[in-house]
Each structure stands twice: as C-alpha cells, then as structure tokens.
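Apart from one protein chain that is not included, each protein chain of the complex appears where it belongs.
Chain lettering (A, B and C) follows the sequence in which the chains are written, and residue indices restart at 1 in each chain.
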C-alpha cells in the first residue's frame, strides 16, 4: 500500500468508501480515527460536567479538558494553555473577538478586513460597525485573489485598532504573507487577528513566530470533531477583555446587583463547554503533531500543481487563484465558461468526486473574480495522484455532459 | 434484571461501572448508547458540511441535519421544525435571546428574572442591562426555593417585555407553575422565555400547551451529546429578530457595503453547526419519545420522596427545596450543619456516590437559602432504590468521617 | 450524452438554452426577486396581468441548468394562466421532486425535472423560478386589488 493508502485507512469514512474521491476538505475534513475514538472513550469512560466537581468522573473530565487545552497550545506553539479558549467553531471564535475586543473600540476607531475573507470573518465586522460606529476598511485583492499588500500602508491609520485577515483563502488557496501584515499593522499599533480555519489541516502552526495577536480555527477542518473551535489570544490581551457570553463557569461571583468575571480562559467559556469535542480535537492535533510535515506539504504542493496543470488544459476553464508556481494551499477553484458550478459538481459527484460548487461563503471575493459561484477542489493529506487524475478526467466528462 | 438494570445497560458508562451510583445528572446526564452510535455513524458514514453541497455526502449530511430538527420539533411538540435553532448549548441559546431579542428592547424596557435562575439565565440579562439600559426586575423565591408567584403581578408592568424563568430549578428541584407565569406575563404583553435545561431529562415537552414564547435546553442533559443545544421560539417572533452571530450560512447576500440575512432558523446559525451532535441529540430524543413516561415519572417521584425521607433523618441536615409532598423534580439539595459540601461530596465519592457540591451556578438562589454552597443529588431514569439507599447510608458515613 | 446522469437530459439542456422569456418588460405590473442564499442562484421575474391572468412575463435568471430550464419553461408556458394555475404548477413540481409524483396532464414538461428527485439539494434550483413567479403574481394581484377603483378591473399605472 502507498503512504496515502495507509493514511486513508486511518480515516473511517474514507476506509469505508474506497471509490470516493473526497475533494471537499476545505468545507470539512474527514475525522481521524483517533479523534472519534477519543470522543467515544471520553463519553463512555469519564463523561461528567467540568467546573471542578469532586467526584471521580468529574475529576477525570476536568483533567481531560485541561489536557486538551495543553494539546492545542502545543499545536499552536503558544506561551500558555491559559491563552486557549474553546468555542463551538471558528465562526464563534471570530464573533467572540468582534464582541469582546469590539467592546473596547470607540466610534471612529477602524477595523481593516480584506476582500478575501470568508463571511465568518467579514459579517461580524459589518455587524460591529452597525453596533459600535467603527469604520470598516477593505484591503483589496489582486487579480489572482491574493491580498494586495501594496495597498496596506495607505489603508492603515493610527485609528486602526485591528487588522483581521485570513491566513489562507478558502477559495483561492492563496497564503497570506503574515509577517508583512503584522509588521505594518503593529507599526500603527493595530492588533492582528488571523483566521486560521484553512491553515490548520496543513500542519501545526507557530503562532509565536507569526507574531499575531488573535487566532481562530475549527476542529472539523483539522481532522477533529464537529462542534468545537479555538480562539487563541495573547495572554495580556485576553486579560483585558470583557466577557462575551454570560452564564455558568465564566463568573467570579454572581450577586443580584452585579457580577464579576473569572480569569481567562474561563471568562470566555460560558456554560458547559464542548468537553468531549475538545478531547477529540486534542487527539487529532496530537496525531498531526507526530507527522512528517515537510514531506506531506511537499506532496500536497505537487498534487496541487499537477491538478492545476491538468485543469488548465480544459477549454474555457479559468483558475480563480494564484498559479501553480505560487506559494499556495491545495485549494483549487475554477470557473468553466458557460457551465454553472452546481451542474459541474453534480456531474463530478456522479463520477465519485466530492467537490463543492457555490459561493463558498466568500461573496466579496467572488465579486472580485467577477463570478457568482465557482467549483472548488480542496486536497488534504489523504488525497493522492488517483484523486487528481480522476478530477481532471471528471471535469472533461462534465464538459461533455453539460455542453 | 429489573427495569432499571435494563435501562442502565443502555448507557455505556453506567454499564461499564456497575458499582457507580451516578447522582449528578442535573450537571450532565449520561449519554444513551443510541446517541453515541448516531454520532459515530454520522461521522463515519456521511460526514460533510451542510449548507447544500451537491455531492452525495453533503446531501446525506443535509438530510440528517434537517431530520434532527424535525426530531427536536416532535420532542417539544412545536408547530414547525423551522422554529428550532441549533446552538452549542442552553447557555448559548439563552445568550442568543439576550442579544437578538435584546436588540429589540429600548432603554426603560424591563426584563423580569427570578432569584432561582441558573447563572446562564441570570448573567446574560445583567449584561443586557449594562448594554442596553433596560431595567432588570427580580421575582423572589419562597423559603423552599419556589418562585413566589404572588409577587408576580406587582413586578410586571406595561414596560416588561420579557419574563425569563426556569422550568425547574437545578438546585431546589421546584417545578415552575408555567401556566400561571404565562397568564400574568401575557396580560401585560410580555414574552415568556422558559429555561428548560433541567426539564428535558424528565420527558418530552409540550411547548404548545405551555403557551410560552422561547425555550432553551442542552443536549448533554437530555442523554445526548455534549456541545449541542436548542433554542426554540415561536415562528412569528423568530422572523422578526435580527441575527446574533455573523458568518457563513446565516446570510442572504453579503456585499461590501451591507449584508442581508437568511430566513430563520439559519439566520441564527452562523458557521458550521454542530451537525454530528444534532444527529446524536435527535437519536436521544427519539429514544426518549418511545418511553413510558407516566410510569418513569412516577418512579422518579417515588425515589425522590424516599431519598428526602431518608436524608431528613440525618441530624443537622436541611433540605434546600420543596418537601417530598410537593410537585418537584428528583433534584435534592441539602446542607449539613458544620460540614462543607466539598468534604461531604468527597467522602460520598469514596463510597461510589457521584454528587456535586458547590454553588451549582445559582449563587442568587443559594444566597436566598443563606448558604454559599450545598450538596446536590439528582436522579434520572437510570437510578433506582439501591442508589437512594446507598446515598442515605453514605451521608451518614460522611457525617461520621467528617465530625 | 449524459453518461448515465439522467438529470442532464437533452430536454433540460435544450429548455435552458432556449431561455424563453429571458429579458425585461417595458412596463411590468409587478415583479419579484428571489435568490437562494445557499448557492447564489437568482431570479428576477416580471409580469403584466390582464384580468388576473398573465399577459406577459420576463425573467432574468442566473443559476444552474435546472433553474434556467424552469425559468425558460415558465417563459414558454405561463402566459394566460392565473395565480391559481401557477400555484397548482408549483405544487405539482414540488410533489414530483419530493415524492416522485407524476407530471400533471397540463404540465407534461415538468417530467424533465423528475431525475432531480434523487438530489434534494437541487430541488430549490428548479423551484426558484416558480416561487418567484408566484410571488410576482401574488404581489401584483394584491396591489391591483387595493389600488383599483372597483374589484372587477384594474388600471395600469
């Protein structure tokens, strides 16, 4: 068996569907066996609420939940597990920042987002603008969908409090030059929030090296369970933010007249957290931490280049993203003149190829590309040459079927 | 095997721990086998993002997610599955109301909560008061912790827009006379939000009969997965509310200048929802829907009465809640003069009894009882006479150990 | 040919390509814009009514083949029908998609959408133009009823 076959065998859904070409990992990556096993083991072995109950199950649940925080901190290479806030997903994490950090902004303060953002890192800032009277600035994209960093200096001002950008576009696959963003943003005293949703399935992160202030991602895109996500923020920053949601677990003391708040991270985790999901996510991240990423990344990049080459041979096909030669993630979006992506993806599904067609929750970026919808193939570590070949052949078949 | 033994066998954790007396279901109920199986089946059989992808897995995931909504609607006996909003838990659901409905309130409007509320139905309203300049009124409790409904009429005013109360206290076990609350509240035009977190593990609900406007509960207290909860609201009401969180899936159209919102329920479900957890919750609720509830409830009530009788024989023990003769849920909190609940629960754990000692996220209610913390035993359908006997004996042993 | 994917029969492709009714009316009595937020499909439907019946119809449709075929079918067939007939056709299409019901005798062309039964995510694509026409007609009737001097006729604005 090839290395990829061995990898696929560790993903129950892929193992059970040998004929499936799963090319929709940017929407949801398949769950690794160890993550599912960890959820089941937790729910059948030490299911209890956290928040320091003193019976054995509760202690075991507390321990498992704390350990999950430590695993996340290790995966992100951050200073302390106390900087890790568990949420229900990347969207919840981004909204948390828009509310908690947003509450520290004043009318006239500015937030800069890019036109490449997923709706989850765009709409919360539009809503903050309505709520708080801040101004929202837009970093444009280049013709290939990359952030136009040349425009950054003139879009930043001393009133810019936050630059919120994606680490990797879920449509174009373009990686952001984070160091350049951080350097410019910090010059004017703005914080940097990085939406890591698309980055985490391509390997562990080194947030300390990136020098950012906030980071968000989802478990289901990191081979972990659904219903869990992470907000990371620098400890000093987190300590100064008010809570977002109110409820059990986030308080210091509740009195009828007023309440006071717990220290981070609990201040930002109101209610019973997704405990089993945190444990499952930790298992996935620990597993990822043990892989040979330089090799895997090299293979992902090669497959991506092959895929782009193969697709560009299809008449009328336009690539929506940087060329194969660019530093890019294996997310390949395309438009075929005269064919609608729903129809294209429907035919591809018929050939065992799971792709997604639509606006991919990135309407501003699609507007920049001049399309309403597109087809997207996204590769992860379990994809191989056979998937790429099947897709190139499948697209040709779709053109024949639909023409 | 007794009926309860058969039931216990359906709960993997209880089946694996025959010596355990699990009396902490008010914090987290154990997960039913069918719910866990449904999660695993979903994650290994049709894991994909929802939001109408057209490949087969995505269609299967959409179907499963829609079906879960229908199961919840059936469990709650509500008019339409479109009134069911999936959240990460009861706390998230309550905060959603505090933000979305809260956004429709004006300074000077009033919200009435009770002193029996869990922090999750108390703190969000304190936070709304700070945010929106509303007034917060407090419905007092009687000496046994029941809502003092005699005080209700004078606490309501034409400015009262919402009455937010628990259906069942997580400390005292008192059931709220919902009909009386609804009648008075609707007289002044106020909406009624019912916190059903503690009610759902005691059987299916009939929200139409209750006549309320909002309902919230968590999956992990209904024998379902962790990380999932439900907000139900009347369709006409939901249609008029602005969204709370922004992101993928909740939009109609995103443009750079402004965005517009999807119809309910999606308007309130930003980002990838907890799909597998919704499917697991649906399995648990369908299972519950097939049980003989009059019988189960009768047994829960009998066990509760026996437990209260047994405990009251312990010198210095005080029951924090209505007497056994009252209409109450099998949640039995108590204080033993001179002994701290942490110590009591620690000794009980040593005897295989899983109870929780602390403030149970209900500091206002505990203040009304004049204590900082208490011990709580909570019974669910898998508890039996042996659990009750062991607890009565265990408490006596704790007194001996700690005296 | 469709290589075994009967969703894309020639009849669907031809109907979509024909784009009957594509365009805009000079002076519509009413219109409706509907979109499917999950996929970005959009239909802008305009109608002119005469005595409660569709005198003219035009649409601008951006969407997949199913959506465009459905819009085109309406462009070809909806003239002369009243609100009740449009509702009946919409219900028939829904039944056909959801329960594989047969196409009604008045609308044999609906049969071309039957293979979509197996693809629930596509039902909305085919239904969108029908719903847009329903909305446009309903709005127009409502306005004309309120604005008209009597209930028996109406004045073009």
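Criterion: a contact is a pair of C-beta atoms (placed from the backbone, for glycine too) under 8 Å apart; a residue touches a chain by one contact, two chains touch by 3 or more.
A quick note: this is a predicted structure, and the numbers were derived from the prediction, not measured.
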item	value
Which displayed chains the hidden chain touches across the whole complex	A, B
Touching the absent chain when the full complex is considered, from B:66, B:206, B:298 or B:372	B:372
Option from B:80, B:104 or B:346 whose C-beta touches the chain left out	B:346
Of A:252, A:309 or A:393, the residue in touch with the unshown chain	A:252
Option touching the unshown chain, where A:7, A:58, A:354 or A:392 are the choices	A:58
For chain B, residues in touch with the removed chain	340-343, 346-347, 350, 357-359, 363, 366, 372-373, 397, 400-402
Residues from chain A at the interface with the omitted partner, ascending	51-54, 58-59, 62-63, 249, 251-253, 262, 266
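The rule we apply is simple: only the chains that are shown with their structure count from here on.
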item	value
Reference chain A; chain at largest CA-centroid distance	C
Distance from the mean Cα position of chain C to that of chain A, given in whole angstrom	39
Between chain C and chain B, distance of the C-alpha-averaged centres to the nearest whole Å	45
Whole-Å separation of chain centres (CA-atom averages), chain A against chain B	31
Junction residues of chain B - those touching two or more other chains	51-54, 58, 249, 251, 253
Where chain C touches two or more other chains, by residue	38-39, 119, 122
